[in-house]
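Structure provided below as structure tokens; questions to follow.
Apart from one protein chain that is not included, each protein chain of the complex appears where it belongs.
Chain lettering (A and B) follows the sequence in which the chains are written, and residue indices restart at 1 in each chain.
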Amino acid sequence: MSDEANKASENNTTLELFFVVLIGLAFSAALVAALGYTFVSARTPLVVLIPLLLLIGAQINRTRKATNATTILSGLSQVMRGKNRKFNMVAGMVGLIVMLMLLIFVAGHYVGVATFMYFLLNLISKESKLLSALVSTGVTAILYVLFEIGFNIELYRGLIYNFLSGYLFS
Amino acid sequence: MKSGGTMVGRMTLISRAASICLVSILALFCMAACQKADTNKEPKTGVAAFYDGRKIKWIIPYSPGGGYDEYARLISPYLEKYTGARVDIYNMPGAGGLRGNNELFGAAKNGLTIGSINGSAMVTNELAETRGADYKISEFEFLGRIVSDTRVLVISLDSGYETFEQIWDAGEDVIIGATGLGGSTYVDAVVANEAFDLQLKIVHGFDSSSVLRQAMLRGDIIGSWGSWGSALDAVDEGRHKVVLQSGMERSDDLADVPTAFEMAEKTPDPEHTRAILAAWEALHRVGRPVAAPPGTPPERIQFLREAFAKALHDPELIAKAEKSGRVIRYASGEEMEQLVEEAMQMPDNIKQFFISAVKGQL
Partner (left out) sequence: MGIIEGMLSGFLQAVSLDVFPYLFVGAVFGLVIGVIPGLSGHFAMAMIIPFLYSMEPAPGIAFLLGAHSTVAQGGGLTAIFFSTPGTGQNAATLLDGPPMRDKGLGAMAAGAALTACFLGATFGALALALLLPGLQRIVLFFGPPEIFVLALLALTFVAVLGKEDIIRSLIAALAGLLLAMIGLDNVTNTERFTFGWLELRDGLELVPVILGLFAVAEMFELWAKGGSLSGTQAKVLSTKETQKQIFQGVVEAFRHWWLILRCSAIGAAMGLIPGLGSAPAAFVAYGHAKQSSKSPEEFGKGNIEGVIGSEAANDAVEGGALASTIAFGVPGSSSMAILLGALFVLGQETGPNMLTYHVDVIFIMIFTIIIGNFIGMVGGMFLVNPLSRATGVRASILVPVLLVIIFTGAFAVQQSFFDIGIALVFGIIGYLMKELGFSRAALLIGFVLGFTVEKNLYLAVQLSGPDFILDPIPLTLATITIVFLAYNVWTIIRDRSQSEPVHSEPQE
């Protein structure tokens, strides 16, 4: 394997280690929760959780063997220093989506969605202002026509709109 | 991220985007224009003017296709006719109806949101203080009731049983099916068990009333409780039979079927039985009301109540409802308030009984 492919594969192993440990923790928490349920309720989750945790343990072992402390640390430091491209792109996108959700929650679906698109197109991808504006308004308009008028599905209105219509803040 | 490739590439992209934009904005204008054209030309005064051309949101706490949904879709054109507003049905399923009820309770108080309520479930949920029930049923502004529930016990004729008395004598051999724990079919079965000391085995966990019907045909269960409306087509087939109905008097379509109250006379302690049945009946009379959130201005409530009453008495609607097999049993908003109060006022021991039934502790 080429050096680059090697690096990628090593990074993936480190990633997997973290991933598997994380889900192991999550499911262990689930196990603890399940033990608190009545027997009939807990029965099936336990039947599923026990083999699951064993398998996760096996996978952790397997991944651990395929790597070593130096690789892990170097991979980690790469990510921290912002050198890992994939991580940056995906994490950045996740962050943007979270902001999209906040925006939708506050200002409503249409505002959120249009802003999100414009932001991504113009400020992140450096597309021209004209194109960004056209695409964001066009797609938002199509969504409106399709969902609100066509299907009669009301998309989320957002806190501001609801407040203005006399909503109780609950 | 680098910017777009060649100049030509970008220009084609821009022109395409522009055309999409243009088309959609045009479409938007068309739609808006069409809507404006629909509204009535006569000027209206007062409250009617407020509702003229506006949009009323009707929340249904269940998914499309169910009984509540069907009633709403049947009625909404007539509501539109008598309010002058557009009525949009909004399905909000979840948590067995709680989600829609909560949404209705906290909705804007401008009279533009109304909702259907599963009356009996709402009362029992509030009594049992079910977690997540963020409403107070007495605070809703009721517009009126669409129909009250008639609950029936349906059994499969293949089981060999034909009357309620036979089942009464049978005891534990008889298996009754129910859907969710604490749901209406379950509570019905438990109530009947308690009232008549039936000792039937109740198996819950079936997905829906149609799965129950299949189980009856298979012979897995002998019968189940349900609303008369949903039992309707199964009974027509001749393989199922209604052996008991709730209610103080026999309803017209079920003239040969004894009511629970009649059967109460044959129990060792008729008074106790009647007390339970009375509370049960009070729940049924709450039925399926439509309501607006608390705090909606009284003039608008009045207007909506009148429109609702007119809609439900419209001969066209009644004819259509009959054709689709949906019964309408109207009660006014004021009557609703009273019915709800009656339902909430059970004697303590009976209230405890219902609460345990809903919680599935029985």
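Keep this in mind: a contact is a pair of C-beta atoms (placed from the backbone, for glycine too) under 8 Å apart; a residue touches a chain by one contact, two chains touch by 3 or more.
Bear in mind the structure is a predicted one, so any value in this text is a computation, not a measurement.
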Statement: Among the options A:25, A:80, A:98 or A:130, the absent chain makes contact with A:98
- prompt: Contacts of subunit B with the missing chain: which residues?
  reply: 1, 4-5, 13, 63-66, 69-70, 73-74, 90-95, 98-99, 102, 132, 175, 180-182, 203-208, 210-211, 213-215, 217-218, 220-221, 233-234, 236-237, 320, 323-325, 359-360
In subunit A, positions touching the absent partner: 9, 12-13, 15-16, 19, 23, 27, 30, 33-34, 37-38, 40-41, 44-45, 48-49, 51-52, 55-56, 58-59, 62-63, 66, 85-86, 89-90, 93-94, 97-98, 100-101, 104-105, 109, 113, 116-117, 120-121, 124-125, 127, 131, 135, 139-140, 143, 146-147, 151-156
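Keep in mind that, in the parts below, only the chains that are shown with their structure count from here on.
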Query: Can you list the subunit B residues touching subunit A in their complex?
result: 1-4, 10, 13-14, 17-18, 20-21, 24-25, 27-28, 31, 57, 88-90, 106-110, 134
Message: Which stretch or stretches of subunit A touch subunit B in the complex?
response: 124-128, 130-131, 134-135, 137-139, 141-142, 144-145, 149, 152, 154, 162, 165-168, 170
